[in-house]
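On to subunit A.
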Amino acid sequence: MGILEVKGVNKRFGGLQALGDVNLSIADNVCHAIIGPNGAGKSTLLNCLVGKLIPDTGSVSFKGNSVLGRSPHEINQMGISRVFQTPEIFGDLSVLENMMIPCFAKRDGYFKLNAISDVMAQRDMVEKAEHMLEEMNMANKKDMMASSMSRGDKRRLEIGMCLAQEPSLLLLDEPTAGMARADTNNTIDLLKQIKDERDITIAIIEHDMHVVFSLADRITVLAQGTPLVEDTPENIKGHPKVREAYLGENSGH
Partner candidate 1 sequence: MTDQTEQHATSAAPAASSATQSSTKVLGLGPKDFKLMFLVVVLTMAAPFLLNPFPEGSAMAQFNAGYPDLMQRFVIFGIFAIGFNILFGLTGYLSFGHAAFLGVGSYAGIWMMKLLTMNVIPAIVVSVAVAGVFALIVGYISLRRSGIYFSILTLAFAQMSYSLAYSVLTPITGGETGLQPKVADPRILDGALEAGASPRANLFGLEMGAGFEWQVGNWLFTFNAGYYVAAVVMLVAFYLSIRIFRSPFGMMLRAVKSNQQRLSYTGLSPKPYTLAAFVISGMYAGLAGGLLVAMDTQVGAERMFWTASGEVVLMTILGGAGTLIGPVLGAGLIKYMENILSKINKDILHEWFFFLPDGFENLMVELVYPFIGKGWHLTLGIIFMLVVIFLPGGLVEGGQKIAGMFKRGKDADASKTTPAE
Partner candidate 2 sequence: MSKSNFTRRGVLRTGAVGGAGLALPTIFTSGASAFTNEPTGGTVTLGFNVPQTGPYADEGADELRAFELAVEHLNGTGADSGMLDTFSSKALKGNGILGKKVEYVTGDTQTKSDAARASARSMIEKDGAVMVSGGSSSGVAVAVQALCQEAGVIFMAGLTHSNDTTGKDRRANGFRHFFNSYMSGAALAPVLEARYGSDRNAYHLTADYNWGYTTEEAVRSSTEAMGWNTVNAVKTPLTATDFSAYITPILQSDADVLVLNHYGGNMVNSLTNAVQFGLRDRIVNGKNFEIVVPLYSRLMAKGAGANVKGIFGSTNWHWSLQDAGSQAFVRSFGTKYGFPPSQAAHTCYVQTLLYADAVERAGSFNPCAVVEALEDFEFDGLGNGKTLYRGDDHQCFKDVLVVKGKENPTSEFDLLEIVEVTPVEQVTYAPDHPQFAGGELGTCNPGA
C-alpha cells in the first residue's frame, strides 16, 4: 500500500479523454517520476491529486484518506505540497515573509485571525523561516523582494516554502522547465539533497530525461491519458513500448 493511491481515475474535457482509467501507487519514501509526451495527461493527473480538478470517476487517496472533493488548501494541510512549473511565490513579499507563511500555515491551520501581534515578534516563526532559508542557502536574500530574484532562486524559494510545511508528499511539476543548464543542475542537486536528508516522498513530472534519470527511483510512463508501464529507471530506458511512445519522438532532447 503506497502513500498515494490512484484508482480507476477518468477525466474528460468535452470530447477529449484526458485521463483514462489511471491506476497509480506511489510508495512511501521514494522518488517517483511520471513522464510522457505532451498531452499525455500528466498535468491533468497532477491537478486531480491536489484538488484543482475533480476526476469524473475513480478514487484518489492519500495515507488512506480520500482527497476527492476537498479544496486545495485542505489537501495541502493533509501533507501534500506542490511546486509549480513556473515558480509560484508571493512576489510582492520579502523572501523571509514568503518563508514565514508556510510556517504559519503549519502551525495555525488554514485560517487564524492573528491581527494584532507583530509578525516579527513571533520569534519561533521567524527563527523557523530563517533556519529554512539557511538550509536553502538563501539567508543573505531574506530582505529582498521575492519578485526581484532570479528564476533559479525563485524555484529554490518555492521548494523551501513547500518543505517548511514538512509535507509527506512533495509534487513537482516540471521543476526545471525553462531553466538554464546551471540552474537545472543546481535544482537537481537540491532535490537530491532533499531526497537523501529528509523523510519525504517525491512525485515528479518531468520532460527532461536528464533530470528524471538523475532523481527517480521509479518511473511511470503515461501516454494518451493511460499509464503505459511502471518500472525502475534502468528498465524504462530500454523498454520498447516507451521508446515507441515517447523516447522515439523525443530522442533529439
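These made the cut because all candidates are chains of the complex that A comes from, given by their letters.
The working rule: a residue touches a chain if its C-beta (ideal position, glycine included) is under 8 Å from a C-beta of that chain, and two chains touch if they have at least 3 such contacts; residues count from 1.
Just so you know, these numbers come straight off a predicted model, no measurement behind them.
Which member of 1 or 2 touches subunit A in this complex comes down to candidate 1.
By the touch criterion given at the top, residues 50, 71-73, 76-77, 81-82, 84, 88-94, 96-97, 100-102, 104-106, 109-122, 125-126, 142-145, 148, 158, 161, 165 of subunit A touch candidate 1 in their complex.
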